[in-house]
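Could you have a look at this structure, given as structure tokens, before my questions?
Only one protein chain is missing; all other protein chains are in place.
A, B and C are the chain letters, set down in written order, and residue numbers restart from 1 in every chain.
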Amino acid sequence: MAAEVAPKLTRKDFVADQEVRWCPGCGDYSILANVQRVMPELGVPRENIVFISGIGCSSRFPYYMDTYGFHTIHGRAPAFATGAKAANPNLSVWVVTGDGDGLSIGGNHLLHTIRRNLDIQILLFNNQVYGLTKGQYSPTSALGMRSKSSPQGSIDHPVDPISYALGCGATFVARTIDVDAKHMQQVLKRAHDHKGTSFIEILQNCPVFNDGIWEDVEDRKTRAKNTLVLEHGEPLVFGSEGERKGILMQDGRPQVIDLADDDDPKERGVVIHDEKLETPSYASALATLTRPDFPLPVGVIREVEKTCYEELLEDQIKEAVDQKGAGDLHALLHSGDTWTVS
Amino acid sequence: MAAEVAPKLTRKDFVADQEVRWCPGCGDYSILANVQRVMPELGVPRENIVFISGIGCSSRFPYYMDTYGFHTIHGRAPAFATGAKAANPNLSVWVVTGDGDGLSIGGNHLLHTIRRNLDIQILLFNNQVYGLTKGQYSPTSALGMRSKSSPQGSIDHPVDPISYALGCGATFVARTIDVDAKHMQQVLKRAHDHKGTSFIEILQNCPVFNDGIWEDVEDRKTRAKNTLVLEHGEPLVFGSEGERKGILMQDGRPQVIDLADDDDPKERGVVIHDEKLETPSYASALATLTRPDFPLPVGVIREVEKTCYEELLEDQIKEAVDQKGAGDLHALLHSGDTWTVS
Amino acid sequence: MSSKTSEPQGPTSGDSDGKTDLKPTTEIDDVAIRFAGDSGDGMQLTGTKFTDETAMAGNDLSTFPDFPAEIRAPAGTMAGVSGFQIHFSSHDIHTPADRVDLLIAFNPAALRANLEDVRSQGMVVINSDAFTQKALTRAGYEEDPREELKTRYALVEIPLTRLNREALQGLSLSQREADRCKNFFALGLLCWLYCRPTEATERWLAGKFKGDVLQANLTTLRAGFAFGETTELFPVHYTIPSAKIEAGTYRNITGNSALAWGILAAGKQLSMPVFLGAYPITPASDVLHEVSRHHEFGIKTFQAEDEMAAVSSTIGAAFAGQLGVTISSGPGFILKQEALGLAVMVELPLVAINVQRAGPATGSPTKTEQGDLLAVLFGRHSQSPVPVLAASTPGDCFHIVLEAFHIATKYMTPVVVLSDGYLANSAEPWKIPDVDSLPRSTVNFAGRETMGADTEFEPYRRDPATLARPWAIPGTPGLEHRIGGLTKEDISGNVVYTAENHQRMVDLRAAKVARIAEDIPPLEVEGPDSGELLVIGWGGTRGAITAAVESAREDGLSVSQAYIRHLNPFPSNLKEVLTSFKHVLCPELNEGQLAMLLRSRFLVDVQSFSKVAGQPFKVQEIRERIDSFLTEKS
Partner (left out) sequence: MSSKTSEPQGPTSGDSDGKTDLKPTTEIDDVAIRFAGDSGDGMQLTGTKFTDETAMAGNDLSTFPDFPAEIRAPAGTMAGVSGFQIHFSSHDIHTPADRVDLLIAFNPAALRANLEDVRSQGMVVINSDAFTQKALTRAGYEEDPREELKTRYALVEIPLTRLNREALQGLSLSQREADRCKNFFALGLLCWLYCRPTEATERWLAGKFKGDVLQANLTTLRAGFAFGETTELFPVHYTIPSAKIEAGTYRNITGNSALAWGILAAGKQLSMPVFLGAYPITPASDVLHEVSRHHEFGIKTFQAEDEMAAVSSTIGAAFAGQLGVTISSGPGFILKQEALGLAVMVELPLVAINVQRAGPATGSPTKTEQGDLLAVLFGRHSQSPVPVLAASTPGDCFHIVLEAFHIATKYMTPVVVLSDGYLANSAEPWKIPDVDSLPRSTVNFAGRETMGADTEFEPYRRDPATLARPWAIPGTPGLEHRIGGLTKEDISGNVVYTAENHQRMVDLRAAKVARIAEDIPPLEVEGPDSGELLVIGWGGTRGAITAAVESAREDGLSVSQAYIRHLNPFPSNLKEVLTSFKHVLCPELNEGQLAMLLRSRFLVDVQSFSKVAGQPFKVQEIRERIDSFLTEKS
């Protein structure tokens, strides 16, 4: 664990001297601001923080953070992060990736990093498009999306990042929205506190190539109606006063009911959110709620405990040293059969 | 669709003239025999059948089938299959892969092939080890497995192939066992009948590097107790006479109850298996049942309908031709601004 | 640039709207201009439209777009500047020109980033409205450069923003919307200045926009034209007589469009369905985009999850009997090497295109380089030979794809085609080929009927002429067989590991590729067949080399040039050509890769002239190297 001796830092300490090169209005700006705001609150010395990314607009992120940063190659950021974290478990390692970088070319590394459960954070900016290469559909784009490479509409069924992470055995899975500063900061802190790989899907608007896909949950006017804000131990209730609704599960099938403002959701049978369930089937039910019939769940969907790879790796060294003593090169070279010529 | 004019074929028609080069006792032999037995029953002309594999012991499979076959490179078989099927939708395309080939290096192609839902079959032979490279732990190996590359025990949490396939959005997911001939043949037929990507995990014993990991479900004596044979519309009941048990779901948490031989499982609240549920959370609950507390589900876990990639691809061509007429090279070259010099 | 001035004449625009020309025109034979502004200012579009007009005016031309890797880098900064250069002429030209005669800069950053490429006393047109103190600082100017500029250039300050807004008054556009049209004001002005018609642009606008936006663009285009006619700032305007070009119908084409159309044409010319598997990457993606717009050609496009899947799916399609093609750029291409090695082993036809960009690593994705020649030849493990072709002009990209497919299917082999970032985006007038004159060929799949009734199908029994193995596709009764990456036995294709067979197959694969030389035309020398110096090149540097060598020869130097389209195998007379000259110079946008191949193969002291700066050669650079070389050696 990083020693907590750093003088109190502020957001500014995390702003790098590089000009930010995203398009005007890009959702990445707001994510950057929120990450910079959260950093001082983590109690991690700045020099121990590392941002690692792949390739994409989103993956330019590390250049703008005044921490250690590594802008790597397309799709492989989780593998670079694995090496860095395994090498030095004291580091606070943050992976930034996009829906293309993380889920198209990089899907395999996401799988294996998640299942190994290193104590790192993975932020996947989902704008449902390849921004940097100027607007092709991505693995999260909706069926039928017209883009430069799909002028007649995409014919690929999209993958849902949350379901995918769950299928990979993720111990921490969450979702938040580029423009919802407070919520994002909460989620980022929770991710940092989680011991294990934290996977966060951040819905991000790309005004240039895919404007408005998240509008219903980004717009303050419609957000309450269209999002289900998850809180551990609280009922699955959404909507605003006068239009509250709750979610039941009937034989594993979710269902929306209307709630009067003075209803006790629990009594009405509304499901109580439980992040800690061992079996991921509840989380996977949440993951598949789709609008317009259901609201979009945001917040921490699942958090469970499992051993972390980098700790077990260090343990192996300790165990080996305990059993055999610290490595002795001379002894190694002379192990087994040797003979001496004089 | 392939014309069904072929003369009645037999198992022998599918036996290639190549010497089979697996170790004595390898589970792959039995899988091969069952696949060869099923082929004549599919009603597909032999010349339309294509087996495509990656690299691994399991991936030698195509050499032994007297059909068209392609032994490709490590991990990429689903991508080769995608090209072959997209090019010629008349072909019956079978991918053979291993836990290393399919889930280690090849995890990404599995994800994308599954979500695109081409009408192909993917058979993943899971022996929880890298056989061909002589016994390293694989992504499905249990935590703690001692192998050549993990002499102190593996420290990776394994990925569950079924959960993974579900997280990828699979439309057909099943599991069967190398030595259970009848069951495997049924499952293979179901997979072939399914329109879309069928993913089948086949539990396979590697007597050389990982002997006996599936023994409790392979051994006829213990199989009934340790497997839950799934049948659509039937209750989740397992065990044999005098020791029947059923599975309930309480708040999304599975639970085993004892059943008297004359109990009506339905009345006792035992879950009725439903392959067709739209939300995959039930299937994902099944996927995570682990022994010894629960039996291992075998059979078709999920089968739902979605459009197939190769059909939509053909439709795009039809649509384009309908709208613009068949491509005219002269017209294309002269489209837009041209000028004539004389 | 020679010029002759004449009195005001009639309308030069194709419009017969009765406008009369109010100012004298000067005839010149060669001009290069550059548009420069923010990434958001529409410079690429403006340049393209001017290019179309220029082409219609009958000039020879060459263009060079140069833009940042960011989608829309920060407004007003050097990093965000996007440029488009066009060189047009009444005679044959080969490059977008080393220096421009006119720069139009939309803001201070655009001025600062491009100024050094303006010829001395060239014209610099700026949008004076954009020269605020803040903008100057953002561009990195410590003081206003305008005064100083006047000493070295003909500076023309135009309040572009204001003039455009005024022109659009009365239309119901927001100011922001109106401002977005100002590039068309500039375009109108330049069309007047160089007596270009505006017809094609107006037609294009009408097809693209409607209502107020259409009206605004048309209005400001015409306002710009009118402004030229009336302002005191431009005393003359210029005509550039049309070039003497071969008769025919022409169009502008970029390398990427030509590749895309070549792919579509291949399906027609070989009468087979085409499968394109690709993963987007700059600067290759536009090929995927363009092909995707033309499914009516029966082509299937597959946007894969990554490059490994792109090439693997393509090989899968080839296995299933289609014309497979995959396209990428350097970083993506090298991810395909393992699968291409498999294609070499299983001997399936396939075309793999690499539109090279500047590296190493992610490098400078929108910049050009010729850095991948050795990588495509030798980047697979073990001995894994493939034929390699390189396109040399945008239009050549069309024909080269056809040729590649011809070789691939005739010899049953993957073929690599090289293009580069410069060719990809540059445009040139292209004589549209007569479709009937394009090469055709037929692919013969193996069939049961060609074999005796009881014979086993032998997937590696070769055609003695080409050494090609048969292409037997799934769906063919009786030819069921297995292929794969393990060492294949000669003829039977079974898996064997014996030493003799291994060697034999290595030799056969090498011999097959070498044999392709028989189909390759001899290398042509431009200029005398022998002499002091041969300048040899390949790929997109052809234009610059040609221009430099021609100028040197005009100055009486003994210099010829040759350019290699077929990089593996080489044309059979290559040795003869090389040894007919006292010296050989090889300019490349890499550290001497072709030079290395030539030296090792022929033991000729080929001298490399290397530039790896993300930019094409300037003609002058090559010319100077020729001069200094001849001086050193004599």
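Basically, a residue touches a chain if its C-beta (ideal position, glycine included) is under 8 Å from a C-beta of that chain, and two chains touch if they have at least 3 such contacts.
As the structure is a prediction and not an experimental result, all values here were calculated from the model.
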Which of A:Gly27, A:Gly69, A:Gly102 or A:Gly252 touches the missing chain? It is A:Gly69
Specify the residue from the set A:Ala79, A:Val217, A:Ile247 or A:Ala285 that touches the hidden chain. A:Ala79
Hey, which of C:Thr314, C:Gln337, C:Thr393 or C:Thr409 is the one touching the hidden chain? C:Gln337
For a quick check of understanding: of C:Thr161, C:Gln356, C:Thr476 or C:Thr541, which residue touches the chain that isn't displayed? C:Gln356
Taking the entire complex into account, which one of B:Pro139, B:Pro158, B:Gly246 or B:Pro265 touches the absent chain? B:Pro139
Could you please point out the subunit C residues that touch the chain left off the display? 68-69, 79, 329-331, 333-335, 337-338, 341-342, 344-346, 356, 358-364, 366-367, 369, 371-372, 374-375, 377-384, 484-487, 496-497, 499-500, 502-503, 506, 509-510, 590-591, 593, 595-597, 599-601, 603, 605, 611-615
Residue ranges of subunit A at the interface with the undisplayed chain: 16-18, 45-50, 52, 55, 62-63, 65-73, 75-76, 79-88, 90-91, 108-109, 111-112, 313, 316-317, 319-321, 323-327, 329-330, 332-334, 336-342
Tell me, which residues in subunit B touch the chain that this view leaves out? 19-24, 55, 57, 60, 71, 73-75, 104-105, 107, 130-134, 136-137, 139, 148-152, 156, 208
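What we mean here is this: only the chains that are shown with their structure count from here on.
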Averaged over CA atoms, how far is the centre of subunit A from the centre of subunit B? Could you give it in whole Å? 29
Rounded Å distance, subunit B centre to subunit C centre (Cα mean): 45
Separation of subunit A from subunit C, taking each centre as the mean of its C-alpha atoms, in whole Å: 40
Multi-chain contacts in subunit A: which residues touch at least two other chains? 104-105, 107, 139, 152, 156
Among the residues of subunit C, which ones contact at least 2 other chains? 295, 305-306
